[in-house]
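Some chains omitted; the rest stay in position.
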Amino acid sequence: MAAPTELLPASGFFESGEHLFPVRVYYEDTDLSGVVYHANFLRYMERARSDMLRVAGIDQRAALEEGLGNYAVVEVDIRYRAPARLDDALTVRSHVTAVSPARCVIAQSVQRGETLLTQGSVTVAFVDPAGRPRRQPAQWVERFRSLAPGIA
Amino acid sequence: MAAPTELLPASGFFESGEHLFPVRVYYEDTDLSGVVYHANFLRYMERARSDMLRVAGIDQRAALEEGLGNYAVVEVDIRYRAPARLDDALTVRSHVTAVSPARCVIAQSVQRGETLLTQGSVTVAFVDPAGRPRRQPAQWVERFRSLAPGIA
């Protein structure tokens, strides 16, 4: 039996080709300096990319279980502008900026209200179960193009 | 400016004295055995306890910043019944079962639909900024008693 609707984990949505996703800051995310540990912003950004796939109708778990493959992160460039704190409600904004046969580039930022906290770019490559690069499913590429018109 | 309502992180609610909280499983939560890493269920349970405080109107960040103190986990007993997998939508159920001047005992379980995944008990103690035990705010105790009638 599915969970009652009102109990589902928060999901994001697309707005003008951009995916928006909400994140709450918990104890586990912070470090003794009192703010979110820098590497944990990469976890927030990965959650948003996973949600983006889900919202786009792409089932990455099925792709993994069927031996099709998965996305591996090959490049991250990130700037930290302002810290996030316990209980903050954040928004991760993701925008697919380029798609090639085997790769996607996603521009991502994390905001608290109107305040920009981090800004970056993530490149992912599709790989088979042995970790070798392979073409991403053509259907997925079409999805990205339809959701984010103007992709390079 | 606050995030638009529809973008807020999922929050839980109380139902018959029990707090229900939704969690989604992401890549970061799993390990190479293909399922959620055991220690990460403790993170899910902590998120649910933090949400329980928020829903109860208790601001733990303010308590920390004002130098009042925070809850420290002093005991965890947990049984793992079934694994959780990528993309699973889980529910954490939390029930305050005992409150003493300085401690709370919370019974917590994690379910996927009707399937019980983990079941446990967590004891937290209120401590001052130096880590010394102190009485939890009387107002908080009243809150717990009003939300979960029948507490020991």
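Labels A and B are assigned to the chains in the order they are written; within every chain, residues are numbered from 1.
Here is the rule we go by: a contact is a pair of C-beta atoms (placed from the backbone, for glycine too) under 8 Å apart; a residue touches a chain by one contact, two chains touch by 3 or more.
Only a predicted model underlies this, so the values are computations on that prediction, with no experimental measurement involved.
The complex is a homo-oligomer: every protein chain shares one sequence, and counting across the whole structure file gives 4 copies, of which 2 are shown.
FYI, only the chains that are shown with their structure count from here on.
Rounded to a whole number, the gap between the C-alpha centres of subunit A and subunit B is 25 angstrom. Interface residues of subunit A facing subunit B in the complex, by the touch rule stated above, are 1-3, 6-10, 12-13, 20-24, 26-28, 43, 46-47, 50, 54, 59-61, 64, 85-87, 89, 91, 113-114.
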